[in-house]
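Right after this comes subunit A.
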Amino acid sequence: MAKILAVDDSASMRQMVSFTLKGAGHDVVEASDGSEALRIAQGQGVDLVLSDVNMPNMNGIELCKNLRQLPNYKFTPILMLTTESAGDKKMEGKSAGATGWIVKPFNPDQLLTTIKKVLG
Partner candidate 1 sequence: MSEVSEIIDTEVSSAQDDGILTEQYLTFIMSGEEYGVDILAVQEIRGWESATPIPNSPKFIKGVINLRGTIVPIIDLRQRFDLAEIEYGDETVVVVLRIYTQNGTRTMGIIVDAISDVYDVPIGDARNTGMGDNQNSNFIKGLVTVNKHMVILLELENLLTIED
Partner candidate 2 sequence: MSIDLSQFHQVFYEESYEGLDAMEQGLLDLDLVDPDAEVINTIFRAAHSMKGGAGTFGFTHVAEFTHVLETLLDQIRSGQRAMSQGIQNLLLTSVDCIRGLMQGLQSGAEADLTDAHDLKQQFEAILSNETPADVSDETIDTNQTSVEEETGGSGWHIRFIPELTLLQTGNEPVRMFRQLADACDGQMKISVDTTRLPVFTSMDPEMCYLVWEVQVDKAIDRSVIDEIFEWVIDDAEIIITPLGESSVIKEVVEPVPQAIQPKEEKTLSKPVEKEKPSTKQPAKTQESSSIRVSIDKVDSLINMVGELVITQSMLGQLGQNFDITRVQRLQEGLAQLEHNTRELQESVMKIRMMPISFVFSRFPRLVRDVSISLDKKINLEMSGENTELDKTVMEKIGDPMVHLIRNSIDHGIEMPADRIAAGKAETGTVKLDAYHQSGNIVIEIKDDGAGLNTDRILQKAIENGLVAEGANLSQEQIFDLIFQPGFSTADVVSDLSGRGVGMDVVRRNIAALNGSIEVSSERGKGSRFVIRLPLTLAILDGQLVQVGKEIYIFPLVSIVESIQLDDLSINNVGGHSDVLQLRDEYVPIVHLDDIFNIANEKRPIEESIIVVVETDGEKIGVVVDELLGQQQVVIKSLEENYKRVDGISGATILGDGTVALIVDISSLTKMSGASSKIIDGSHKAA
């Protein structure tokens, strides 16, 4: 049972992720872009952040960098949701401090398996 922050500008993706994670017994908070996510993260502690890369206002990479600046989020697992299997996007994520990635498209089971990796 963890508190997860799900960030994606696509409502259908957010809904799917939220539904899947809640079904597995987790608590989910949603945000539609990086700046909203950052505000939420500052206001409450979460155990895991799942974020899309391409979003308006603040993209996933920026969000990750900003989160890592917050004392509470130095070690929090942050997973990037990326459709790009290209190495450079993953590199960008890593250098921003991301823990890992999930490649889109993914199905609910893949999502759950992956977050198990970081939630233990």
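Note that a contact is a pair of C-beta atoms (placed from the backbone, for glycine too) under 8 Å apart; a residue touches a chain by one contact, two chains touch by 3 or more; residues count from 1.
Here is how the candidates were picked: all candidates are chains of the complex that A comes from, given by their letters.
Keep in mind that this is a model prediction, so the values were computed, not measured.
Asks: Touching subunit A in this complex is which of the candidates 1 or 2?
Replies: The answer is candidate 2.
Asks: If you look only at subunit A, which of its residues touch candidate 2 in the complex?
Replies: 9-13, 15-16, 19-20, 23-24, 52, 54-56, 68, 74-78, 81, 83-88, 90-91, 94, 97-101, 104-109, 112, 117-118, 120
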